[in-house]
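Note that this complex is displayed minus one protein chain, with the remaining chains in position.
The chains carry the letters A and B, assigned in the order they are written, with residues numbered from 1 in each.
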Amino acid sequence: MEEPKIGVFICHCGTNIAGTVDIDEVREFAAGLPGVVSARDYKFTCSEPGQLQIKEDVKNLGLNRVVVAACSPRMHEITFRKAVAEVGLNPYLLQIANIREQDSWVHKNGSTEKAKALIRAAVQRANLLESLERREVPVTPSVLVVGGGIAGIQAALNIANANHKVYLVEREPSIGGRMIQLDKTFPTLDCSSCILTPKMAAVGSHPNIELMTYSEVEDVSGYIGNFKVKVRKKPRYVDSELCTGCGICIEKCPWKTDSEFDMGLGKRKAVYTPFPQAVPNVPVIDPDVCVYFEKGTCRACEKFCPPGAIAWDQKEETVELEVGAIIVATGYDLLDPSPLTQYGYKRLDNVITSLEFERMCSATGPTGGELVLKDGSAPQSVAIIHCVGSRDKNYCEYCSRVCCMYALKYSHLIGEKTDADVYQLYIDMRCYGKGFEEFYKRLSDEGVNFVRGKVAQVTDQVAGEEEQGKLVVVTEDTLLGRMLRIPVDMVILCPAMVARADADEVARRFLINRGADGFFLERHPKLEPVATASDGVFVVGCAQGPKDIPDTVAQASAGAAEALSLIDRGTVEIEAATAVVDEEMCSGCKICLALCPYNAITFDEEKKLANVNDILCKGCGVCVAACPSAAITGRHFTDKQIFAEIDGLLADVKPPLVAV
Amino acid sequence: MVRQIINPYKEAVDIVKEMGGEALRLCYQCGLCTGACPWNVLKSFPVRKLMHEAQLGLLDFEAEDMWACVTCGNCVQQCPRGVEIIDVMRAMRRTIVALGVGPVPDSLRVTMKNLAGTGNPWGEPTEKRADWAQGLNVKPFSNGAQMLYFPCCTTAYDASVSRIGKATATVLQKVGASFGILGSKEACCGESARKAGDEELFQRLVQENTAAFAESGASTMVVSSPHCYYTFMNEYPIAQNGLQVLHSTQYLAGLLREGKLKFSKEVKKRVAYHDPCYLGRHSGVYDEPREVLSSIPGVELIELPNNRENSICCGGGGGNVWMETKPGERLAEVRAEQALDVGADVLALACPYCMLMFEGCLTQDVLDRLELRDITELVAEAM
Partner (left out) sequence: MVTGTYEPTIIGFLCNWCAYQGADLAGTSRMEYPPNVRPVRVMCTGRIDPTFILKAFAEGADGVLVGGCHPGDCHYLEGNYKAIRRITMVRRMLEQFGIEPERFRLEWVSASEGAKWAKIVEEMTEQVRDLGPLQWWENVREA
């Protein structure tokens, strides 16, 4: 190997590093390290002139290794690799010492000493770095979108309109998600179905979109640009090709159960579409309710179906897809408020959740759009309780972001349908979006009672005449500093938005992470809001965190743009830091074969040697650490490189008396 | 308009924070605590407002409110920001006691003086601490005994509460347990002192008792009071010293599960159980008392509307047992009314303070209709 000529570049990052780390001291220290031919510092090494400094030195001093002491490699490794590559240095001959995130930003004292140790370690490691070649592989130019709520719909349309193939997989019989359950939407009060159904129809008829409803992703393998996906299609027992969507089967079916779409407030048949404008407009038969599956009888639907589309012998099907990018848009659930026993949900009549209220308001809902109590009468007073489980460390610590606004919307809807007095029981009014404050003002003008306080209790234990037959909301009005008892007829709870019940499984399937709040984690909260820890997998909409429709749509389009820029590029570079087997040393023990999570290691029965497939290997290094013959090298993380780094980190502490 | 100057007691407020009221910074003034606090059924007790006053340094240390909290924990259990409200209340009282920035209620001051002098709240002579057991053949604890019984000052000295100790001793004897008491060698657990803000006194009592327990060599201790139980479990170095502490209902439930608790008589009564704050919310013991009660032949166990986690304090916690409560502002009355409403003949208790509070607060008319019995009493009766 050639004699290393290392250049060290120390970044001030304005005062971010220079404020706590003594740059001069560190630079002089670095200059004295073996192999270092130049050590320089600069205000912002990542800037144009900063990069130029590096490039010039590589050219003029003949540097063959570069160490940059700056922010985390997760921030700018790519930037600096590109810079050195531009002057002909292999990008893998660059080493970063993270003296910002893990040093200057977190230590008041001792950051200079630590910076020195980190730089010494980086220099020693750089001594042993080797050039690696990246390979390019072609990208499959299609995208998988998982979840057909407004997020999935928007992303799918964006991509399809750019003339790329989209597979849209939705678990329910129809797309539409939560938005299609809503009545009117804040802050403009436009009707949800009116604005959503045209988009749903566009999805249903788009030549570039293959819609797979009543389906779920079962397995994902492969890597960015080349994913292989298995989708399980549940049997509908209705032939989509033959069905004309006339709905006669639904009319004739005698069997009923609670409608999931109507939050259990209404009924649906055993053969059903969740709602009239469903896309696709092809019913499904629910085998748990249909008696044909239990007793072999009935078959009313079959008798009456004009095109003979009922297909009892349909079986579950698994389809394999190949896609270049994946967009996860699986949305959210509502927190079940029953554990908050003080609010009496499911125990007291006329305590309902917000989504139940939405269904009640909908003209196609279980009450035909009328706002009624259990006994059929109209409420004279309604209390809306905000933050049920949100902003509460006992349930969900975060703010659900839409409740204040939809609660305001409810004041208006209640006013449209009844003469009821409305009480908003809030902790803080959060009306931060475009048009939101204006909406708040408009509703204040419409005459709503605002009571600031977190409700302690909803009870039917009355204390006095005026409470007879009412639900009593007990709270401190924190602005008055007085306890209030508010007798009302109906209580609407605004439960926290939570991650889908199966979020854990979904995260595992797509190799993405979840945050402390349970939602899927974006790679960077500001600069990479839709990327995930898995290259080529993006997350959009409420699957990433609570948000309203405008934000969901914007994010969905962002996800589509990311996916498009990936598949339009045509090729992707694949990791060069993979594992490689030294044929001389491999004893053929096969231990590594079972360990590799990607089945990237094969065994050559003839030569009795293990072999790593470069394209499948992701460079995790599990096999490297496990090989008993030390025959596998983890490129860019070799034992020698890591030992050198450890050595460098510890060179200033007491030397050992014995070696291992 | 009156303008208030911020921070008249800056030091005092810093001390409130220092003395354990630190979590107070998290309060976002939602008011749930006020709504959850049982006092607000009877009178105004602005818990949330106190938190904000403490945040800004505007506490009125002279106010009666400083002493109202019964430390029942209902607010803490629900606070969405995890504010340790009781710690804040205790810190305020500690500030008053330590710095003299406000008055300590007379009755409480006397109680603390007694505690300091004699190790019990009444100032009764220490030698009399074992008198409750006279005639019961209860032995002083010796090394050979299986366990130590710690009755609580109230049981030991209060004439109307000592029946708890007697019943417990009787049950222990009937099941053939080998046990003993420390008598004059033990002192109050100090819980009231701590909640009343007298930290110094509390620490002294901790030291005295810890030494006495260690010297006795006991490995198991049964206590009658949930207050002693909570304090030993959470604020004494007892676990480290290898001493196992059980509340009497836990011990009885254990016997029951082992088949060692046998009954021979029926107690035909409708019994409602009142969860003491320090056994329930503070210690999480809800099932054992119910297990024991429902095993007694003849007992029909009924639940009060506020039960388990939602139980209402008797009004005695946080040192309130030693202070005057005005008629019409007594939580015990609310509780008794609930028991009568559900048709109970007996209100079953598991705490000497509760017993003292109910005995002291209820009118004869109510007492005629509602019997107050400790769980151990009912067990003893049925054996």
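The rule is short, and it goes like this: a contact is a pair of C-beta atoms (placed from the backbone, for glycine too) under 8 Å apart; a residue touches a chain by one contact, two chains touch by 3 or more.
All values reported here derive from a predicted model rather than from experimental measurement.
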Checklist line | Omitted chain - touching chains that are shown | finding: A
Checklist line | Full-complex contact with the absent chain, from A:N109, A:N163, A:T297 or A:S377 | finding: A:N109
Note to self: Tell me which of A:C46, A:L265, A:C399 or A:I642 is the one touching the absent chain.
What the structure shows: A:I642
Notebook entry, point to check: For subunit A, which residues reach the chain that was dropped from this view?
Noted result: 72-74, 98, 100-103, 105-111, 113-114, 117-118, 121, 504, 507-508, 511, 513-516, 521, 533-534, 577, 595, 597-598, 618-622, 624-626, 634, 637, 639, 642-643, 645-647, 649-650, 653-660
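Note that in this section only the chains that are shown with their structure count from here on.
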Check: Hey, how far is the Cα centre of subunit A from the one of subunit B, in Å?
Finding: 48
Item checked: subunit A-touching residues of subunit B, taken from the complex the two chains share -> 28-32, 34-36, 40, 44, 46, 48-49, 78, 80-82, 305, 310
Checklist line | Residue ranges of subunit A in contact with subunit B within the complex | finding: 341-342, 387, 391-394, 427-428, 452-457, 461, 474-478, 481-483
